[in-house]
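The complex is shown incomplete by one protein chain, all other protein chains being positioned as in the whole.
Take a look at chain A:
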Amino acid sequence: MKPVDPHPHEFEPASAEQLACEALDNSLDQIPDDISARLRQQRLQLQGLDTRPHHKPAAWWIPAGLVASVVMAAAIWLQPTADTTPAAVAVTQPSTSNRLMTGDYDLESSEWLELTQLSDQEWDMLQDLDFVLWLSELPDESLSPAPVADQAG
């Protein structure tokens, strides 16, 4: 027969965890009155505050804005200076008819004047020089002799 405990539930060996929680609960009652009063006062101070979430301006937009400004300034600075608008292109580039008229020679007006003062002999020589220059710029294949068709006959 089991002996009956005369004082049931009076002293049970609690687990370490239970004991710790019990100790912590008991320690709440031991908080001094002045501390409790200060806690209460702190909480009352918060009562006047707005509970709506404050949407503070995000701090990241300042550096991001700076970086964007720098990038834009650099892009503008490094942009090629040539004016590529259609009007500018028309002014700077000679039309096809102009090229034909001048023979695609890039000559100054004074040079043109000198050309007009050349004699016939000098003019022929200049044309020969021009022909030699044209010949030198031809590819080598075009200079190979044409096949002789009727050599045998």
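We adopt the following convention: a contact is a pair of C-beta atoms (placed from the backbone, for glycine too) under 8 Å apart; a residue touches a chain by one contact, two chains touch by 3 or more; residues count from 1.
Everything that follows uses one rule, which is that contacts and distances are computed from a predicted model.
Asks: UniProt protein name for the omitted subunit, picking from "RNA polymerase sigma factor", "Integral membrane protein", "ABC transporter permease" or "Putative transcriptional regulator"?
Replies: Options "RNA polymerase sigma factor", "Integral membrane protein", "ABC transporter permease" or "Putative transcriptional regulator" narrow down to "RNA polymerase sigma factor" for the missing chain.
Asks: Would you write out the residues of chain A that touch the absent chain, in ascending order?
Replies: Per the touch rule, chain A residues meeting the hidden chain are 7, 10-11, 16-17, 19-24, 26-32, 35-36, 38-40, 42-43, 46-54.
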